[in-house]
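The complex is shown incomplete by one protein chain, all other protein chains being positioned as in the whole.
Chains here go by letter, A, B and C, matching the order in which they are written, and residues are numbered from 1 within each.
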Amino acid sequence: MAAETRRMKVGFIGLGRMGAGMAARLIERGHDVTVHNRSLSKARELIERGAHDAGRIADACRGEAVVTMLADDAAVEDVVFREAGVLQSLPREAIHVSMSTIGIALADRLAAEHGRAGQRFVSAPVFGRPEVAAQGKLSILAAGPGATIDACMPLFDALGRQTLRVGEKPSGANLIKLAGNFLIASVIEALGEALALVGQAGLERRAFVELLTATLFSCPAYATYGALIIQPASGPAGFTVALGEKDLRLALRAAETLHVPMPLAGLIHDRFLRLIANGGEALDWSALGHLPGEDAGQARAV
Amino acid sequence: MAAETRRMKVGFIGLGRMGAGMAARLIERGHDVTVHNRSLSKARELIERGAHDAGRIADACRGEAVVTMLADDAAVEDVVFREAGVLQSLPREAIHVSMSTIGIALADRLAAEHGRAGQRFVSAPVFGRPEVAAQGKLSILAAGPGATIDACMPLFDALGRQTLRVGEKPSGANLIKLAGNFLIASVIEALGEALALVGQAGLERRAFVELLTATLFSCPAYATYGALIIQPASGPAGFTVALGEKDLRLALRAAETLHVPMPLAGLIHDRFLRLIANGGEALDWSALGHLPGEDAGQARAV
Amino acid sequence: MAAETRRMKVGFIGLGRMGAGMAARLIERGHDVTVHNRSLSKARELIERGAHDAGRIADACRGEAVVTMLADDAAVEDVVFREAGVLQSLPREAIHVSMSTIGIALADRLAAEHGRAGQRFVSAPVFGRPEVAAQGKLSILAAGPGATIDACMPLFDALGRQTLRVGEKPSGANLIKLAGNFLIASVIEALGEALALVGQAGLERRAFVELLTATLFSCPAYATYGALIIQPASGPAGFTVALGEKDLRLALRAAETLHVPMPLAGLIHDRFLRLIANGGEALDWSALGHLPGEDAGQARAV
Partner (left out) sequence: MAAETRRMKVGFIGLGRMGAGMAARLIERGHDVTVHNRSLSKARELIERGAHDAGRIADACRGEAVVTMLADDAAVEDVVFREAGVLQSLPREAIHVSMSTIGIALADRLAAEHGRAGQRFVSAPVFGRPEVAAQGKLSILAAGPGATIDACMPLFDALGRQTLRVGEKPSGANLIKLAGNFLIASVIEALGEALALVGQAGLERRAFVELLTATLFSCPAYATYGALIIQPASGPAGFTVALGEKDLRLALRAAETLHVPMPLAGLIHDRFLRLIANGGEALDWSALGHLPGEDAGQARAV
């Protein structure tokens, strides 16, 4: 199937830990990629691998589509709405593929403004940590007009193991992504509390995680975070506390607008604020799962 | 392997939804079972299938082992410590196999009192809803002296798909069982909040559950409770709100004794109290997952 | 002292339940007041009492000062920043006295923009329900440059029983106001839980409130809200659930920006969302104190 894939001319804006791997995958799979990043150093490696260099945002907006993969709402707003940004530079009918985890309100605004400019818009946030992105095995949630998503499939096939279509309204994909990240964070909180209890009783925490993942909880979320919680924080963060705080904040914003009380989301968000206030914003977000142990007098989380 | 299984003479006390299926499995697999239940009607069917009838508790305590599978601490305390109860009736060296989900303090007391009486004790709580029990596919957590657990293996092989040994101290198995039930309830709470959000936004809740269970949450807990939450409460409860409240209460008691703050456990326990106070104690405990929707103005949970 | 009070020429924008009483007080105490309100009907009564009629916002901005007393951030932003709004209309050196309960970020923005325009700015949010406002007995929190507050004292003397200066940075007054409203809501939540417990035990709730206010809690907050909670919701709201939700939201926004986890504020905010989602946005915010009783199976709050 890969053999038949249409080669696309595409811009890629945002070469962080996720974006760099994703852009590399697009190049690898034969797409004509022009990259743009605030700091040049990250772009260099990709240019060596065949990417074109976009000095300005506008240079990344000359193809059929431009992908944005940025840290937060503010970064996306800046890149899209600034003078000579994506909105002003993208040709009519070209597609903005927003793959960042952003809020519902911004996704709605992007859909409206691109529509007014005669451009097309797809929200396509992803599940998967950086190593998964680099392997092209992300799970992609795509929302927007069917034909627009069809047009993006060559890109999604390069980036993901599967693309799930979740409706015509772009912000729906963002809501689902935020709900999904809330569920992962809930796993971390729940495991953190359970492991604090089991550990305090003098039982073997690793055996407990093995038991769980051998039975009712035999899925990646429990295996990954069970393993991360029972060891002290270390190594580069796959996904930082700062990003976790941001995603829970955006989920709570959506919940607020829709009048949905989410007490567990609130509890988790407070935990992230506590980690940040105590200097832990760059830790892997599994540090959330160390707080129950800290509160029980075990090792400190930050 | 089943062919070589040693046939045991065993008493079985407690024929509720779980116990009835378990006792039937023991009979089916060739064990010599004497059943006792507060109300006779439940025992009758098992007697027709070959069980002996124990009019008094003492009659169920004449074999190598007696299994208790009762609703709560009070029921176990009554059966064990009353005049002519298990403690007074069981021969020296015979084994009390406590398979109920009980508290840590009671498990410690049972271990101590049986020890003083020259009897043996194993804590062996189980994971699995009634239909799983009836199929002999429970997951059994066994804790106690190795030789005592060895002696119980013919029973456990009849009842469970797997038996996990979790240490020499009986109450350790109970703590792990309580931590496990807390984790399942956490899944219900988290799914309930996420589904309330997704539903309030007008997105398809069933598709959301399918997406989850196709990716990071591809395990029984999410499939089972996702399906239960998106339909209104109905049918007989596999596991009631009343039992859920009890288990979370016991988990919190253990946490309290060990000085482990568990805010998520507290949140869930309050939810169960709310369901009970509003007449929902006999509902399936997945009703917990309907409360976030009720709070968001969707259908009422009770 | 009133005799010596300097008579000021002042605009007043926002004639809701609080603003109408405040503007009336200013007229009564001899100030030259020009009122503006979105809907004319509310202005009419004040005009009969001697106010001038400002058809447009600009007409209310021709004096030494203009007071804004509006429902939320959006209303203030609209009135101030729109074409021909307060910012464009107010003369240099004239003072914008912002008495609404608004967020920290907006207060900071107002200070900055008025500064750039050569105008002066004071944040002066108030404590007191509408009946207190009408009597000129508000407690006023004023923050801004000392000389600017001095210049506003004739207004504050007409409106308040006391004016507390809380620093030079205007948004400080807003933060303190939000923290104060959080504390009042905390009283409602705590009393609601305590009264649900006491009532469920069959004890006399009124006697309990009397006992509290006769001893450790002999202050207006407990007397007012204790009385409101033990009776069913009725009468016009002194302060609505919708406003309560807004204030807790703004407090949580400030807490988020400053990285201060406030779990009790989160709990209360979720309660307000629940009331709104179930149709209770126009109730008096003491309805918050009915939710613990509802959760205990007593009367429904909404």
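Heads up, the rule we're going with is that contacts are C-beta pairs under 8 Å (C-beta built on N, C-alpha and C of every residue); 3 or more make two chains touch, one makes a residue touch a chain.
Because the structure is a prediction, the values reported are computed rather than measured.
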item: Residue of C:30, C:50, C:145 or C:180 in touch with the missing chain, whole complex considered; value: C:180
item: Among C:53, C:77, C:113 or C:193, residue touching the chain not depicted; value: C:193
item: Omitted-chain contact residue, chosen from C:254, C:275 or C:302; value: C:254
item: Residues of chain B in contact with the chain not shown; value: 249, 255-256, 259-263, 266-267, 269-271, 273-274, 276-277
item: Touch list for chain A against the chain that is not drawn; value: 263, 270, 273-274, 277-279, 295-297
item: Residue ranges of chain C at the interface with the undisplayed chain; value: 104, 127, 139, 141, 162, 164, 166-167, 172, 175-176, 179-180, 182-184, 186-187, 189-191, 193-194, 196-198, 200-201, 203-204, 207-208, 211-212, 214-222, 251, 254-255, 258-265, 267, 292, 295-297
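Keep in mind that, in the parts below, only the chains that are shown with their structure count from here on.
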item: Residues of chain C whose C-beta touches two or more other chains; value: 263, 270, 273-274, 277
